[in-house]
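Of the protein chains in this complex, one is absent; all others appear in place.
Chain naming follows the written order as A, B and C, and within any one chain the residues start at number 1.
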Amino acid sequence: MDLNYSPEELAFRDEVRSWLAANLPQELKDKAHYSKEELMRWHRILAAKGWVAPAWPKDWGGTGWSAVQRYIYEEELGYAGTPPIIPFGINMCAPVLIAFGTDAQKKRFLPRIYNGEDFWCQGYSEPGSGSDLASLKTKAVKEGAHYVVNGQKIWTTLAHYADWIFCLVRTDPTVEKRQEGISFLLIDMKSLGITLRPLMLMDGAHHVNEVFFDDVKVPADNLVHKENQGWTVAKYLLGYERMNTGRIGESKRELRKLKERFPEKMKDVRWRDRLSRVEVELMALEITNLRFLDRMRRTGQPPGADVSMLKIKGTEIQQALTELAMQAADPNARETQALERRYLDMRKTTIYAGSNEIQRNIIAKMTLGL
Amino acid sequence: MDLNYSPEELAFRDEVRSWLAANLPQELKDKAHYSKEELMRWHRILAAKGWVAPAWPKDWGGTGWSAVQRYIYEEELGYAGTPPIIPFGINMCAPVLIAFGTDAQKKRFLPRIYNGEDFWCQGYSEPGSGSDLASLKTKAVKEGAHYVVNGQKIWTTLAHYADWIFCLVRTDPTVEKRQEGISFLLIDMKSLGITLRPLMLMDGAHHVNEVFFDDVKVPADNLVHKENQGWTVAKYLLGYERMNTGRIGESKRELRKLKERFPEKMKDVRWRDRLSRVEVELMALEITNLRFLDRMRRTGQPPGADVSMLKIKGTEIQQALTELAMQAADPNARETQALERRYLDMRKTTIYAGSNEIQRNIIAKMTLGL
Amino acid sequence: MNFDYNEEQQLLADSVRRYLQKDYDFEARKKILATPQGWSERVWANFAEMGLTGLPLSPDYGGFGGGAVDLMSVVEAFGEALVVEPYLPSMLAAAAIAKGGTQEQKQAILPAVAQGRMRLAFATGERGVIGAPLAQRIVLARDGRLTLHDKFNVAAYRTVDDLAAGDVAFQGKGEPLGAAGGVLEEVLDLGAALSCAEAVGALKFACDTTLEYLKTRKQFGVPIGAFQALQHRMVDMFISYEQARSMACLACSKVDQAGSAQDRARSVSAAKIRIADAARHVSQEAVQLHGGMGMTEELKVSHTFRRLTALARRFGDVDEHLERFASL
Partner (left out) sequence: MNFDYNEEQQLLADSVRRYLQKDYDFEARKKILATPQGWSERVWANFAEMGLTGLPLSPDYGGFGGGAVDLMSVVEAFGEALVVEPYLPSMLAAAAIAKGGTQEQKQAILPAVAQGRMRLAFATGERGVIGAPLAQRIVLARDGRLTLHDKFNVAAYRTVDDLAAGDVAFQGKGEPLGAAGGVLEEVLDLGAALSCAEAVGALKFACDTTLEYLKTRKQFGVPIGAFQALQHRMVDMFISYEQARSMACLACSKVDQAGSAQDRARSVSAAKIRIADAARHVSQEAVQLHGGMGMTEELKVSHTFRRLTALARRFGDVDEHLERFASL
């Protein structure tokens, strides 16, 4: 047992760290919200370095790093306070295309995703189908060389930035098993018949949208995998990249910033104890994450359902840190509003990307056999 | 709105308090465990005063007090550190006999319960039926003027002190609805065929037992209410005396003792904050209890299912107080063992008398309509 | 001992509730917030018509001589409806003047307050004074003293729960209030107790609306309220709310008739502790159980979340009250 990184891993970390120190523009650092331009600017910096899609196959631009290296890389990004890599293209659509796409689809979309030419968003949730994804109703009817799509998606993060959306749509409403009538479609956001409605969240910011499809014509070439087999694609995607959902680097950075920002609160035993407990939980989560990576290395198996705990704990820690920040600040000070709004905004983390209740269901069923 | 007791209620409280000061023998005060002799000694002191069964009808020895007076009385007993009134006779068997018993049964049993001549215990739970009481299997078969009882009860508190046990038994195993084949029987513990096995709990003490019935003959006269209608009796009993399950007086006493015993811990902000939160919860519980009593007075209705929260919160508070006591004491000191064992013992409170999970189910269903 | 409102209190509470249901539903509130000033003169006038602005004042000044329990029945309803007009700070400042002002000060201010012609704010410092943008006078509680100010500049903004607030630059030292000791603490305890009452109203709404959502929102073919894990969490919210309500009753009734200042302060701090914990617990769970919908501005529950978050820290946060509770 050796919980230290190897000399090679340490060297890799230093390389990432010093590259970030030299290449992360000061004005992109550590913002609560990023504009589309800022996000894409950072994306292109990483793309130019060749680091924007480490997990992709090398042929398409992947780095060939080990799982531990990828963990180190992501942690360093988080800890440096970089803009996020928006996952919908790089970590969601692309892996699907790599696994299920036609050659033409790969050639058409992957380079544009890599280089940040297309901004993607994800059309999964619908008003009636949150946790129960398979109950989705948005319909796609094949008419000649097109699908005609009607329906509505919700919680579509950054749809107002997006050039493309990948969607789960119902292509066969007659099947008994609901999962069997679903297909995976790529839709150009400039298509006629698409309208957006912003959904303002309680922090007063515009992150998510409703997307309405009204007789939207989608070329049949934009079907990924086979018709009515979209659920297979969705499941693949759910399983993909379940590791490293703990946002450990980001939380380490938050923690450090909290201590720096509120030195006087470090003398308040009540607040400090709460902070210490979060710090300990975060230390534990980091090691738990590394243990899971180590298990993958040893067994050669993909991560088990138990990695859902990374999402559960990671989001609880993120929430706790923003709550501590709010508690540390003067409730009467105007500047505290930024911290209050961040606390509000972070409440979504235990809801989105599979609510923590769903994650608990998954562990109960898949890992514990209940 | 007036949260103070009326002058009459205050006078009543003073009367109870000064009577207790004069009549509670010092050697019976505040023990972790009481022998049967000690329990019965105190029972008889209360009986002589006429206060052992306040809730009974006046004809049988009740006091005619209001619900608030009974609450005050019970709180004062708890706060004074008296031995408990063992509920199985006074608060369980007797109310059942008063509601469902024949005149002969009442005359035979009630005075002996009142005067502490018979010690009762309760035969409900079985190894296979804990929360799911209606699944009980102990059989009683009518043979002439007797029932012949076979089966097993478990968790039978103080059965090793008891002269009598009241039991739920299955008299008709053929019915579809399991609740409809159950009867309520009174059984003499000296009957042939009854054997006890102590179940030692983790604090190392003997509180509960298994009771085995092997062809035990029970006179048919000892059936309460009609055959196969025992579930009606059981439900009546469950509804009866759901108020005042918070053990507020006892917890107030515990709290006061904690502060007295560990004055130096009151300077430890961590421990003191935990204690303060329990104290606040207890203050809130007392008022919640009084609010429920007030509602009964205003509406003339029996308590609703929401009073289950008194059991939930009351037991959580009891557990928290014993845990705080343990935490306050030197872990290396031999005397701390008494506190540790009390902490162990109190874990049962959230399990017995309808586990807190069952109480939550009750509130969810009956109060919230879920 | 009783937990009823008396007949007058009940009538008042009923009329306030009727008014809010009719004229202050979620849509009406949204329209008020969409105005530049973010509060409604008309609503304030309606408060005056209903007698609310004179509620805690003596009949000598056109008021009704109400106590904390009377005010509780009003602000609890305000908490449920998430009223944004800063009624409580104005009443607190008025109470401070009534308790500690000179005859001239009272005459100059209290009748105008009772009639709704004048609004006050109550400050404990220069920053984030709720109600300051609409106040003609501000009572400042600082360094153990109360002073009355009529000259000040306000840099206005809105709090996280949409109240009109502002950073205040006081001009001059103001007029002293309350030579008699204890007035400051009394007023602060009144404010804290009433903030508990307001929170209880918001907690009630959060519980009611979450329960309703659990019963109507379907997933996997059943209402999500059929899932036991959510049932138990809903029960815990409900218990939290009931315990909080009990403590708000205690705090307000002790403010009206405590045996001693210490008894009052202890009850108020206990209430603030329990209610801050309930506010945090219930608001977080309410949003979580609503899922994504709970995060949107379109559902009232997200606004209730914000109000509860703010209320938990007004008039002292839970840590400050734990400290005070243990010291008493």
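Convention: contacts are C-beta pairs under 8 Å (C-beta built on N, C-alpha and C of every residue); 3 or more make two chains touch, one makes a residue touch a chain.
This structure is a prediction, so every number in the text was calculated from the model and none was measured.
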- Relative to the complete complex, which of the depicted chains are touched by the chain excluded from display? A, B, C
- Query: Which one touches the absent chain: B:Arg17, B:Arg44, B:Arg112 or B:Arg347?
  - Reply: B:Arg347
- Query: Which listed residue (B:Tyr5, B:Tyr34, B:Tyr240 or B:Trp271) would be found touching the missing chain in the intact complex?
  - Reply: B:Trp271
- Query: Hey, which of B:Leu10, B:Met200, B:Leu238 or B:Met366 is the one touching the hidden chain?
  - Reply: B:Met200
- Mind pulling the subunit C residues that touch the left-out chain? 227-232
- List the subunit B residues touching the unshown chain? 125, 128-132, 135, 154-155, 199-202, 204, 208, 268, 270-271, 326-327, 330-334, 337, 340-341, 343-344, 347-348, 350-352, 355-357, 360
- Note on the structure: On subunit A, the omitted chain is touched by residues 1-6, 9, 68, 266, 272-273, 276-277, 279-281, 283-285, 287-288, 290-291, 294-295, 297-298, 306, 309, 312-313, 357, 360-361, 363-364, 367-370
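Note that only the chains that are shown with their structure count from here on.
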- Message: Quick check: how many Å separate the C-alpha centres of subunit A and subunit B?
- Response: 53
- Message: Please tell me the distance, in whole Å, between the geometric centres of subunit A and subunit C computed from their C-alpha atoms.
- Response: 39
- Multi-chain contacts in subunit A, i.e. residues touching at least two other chains, fall at 270
- Indicate the residues of subunit C shared as contacts by at least two other chains. 322
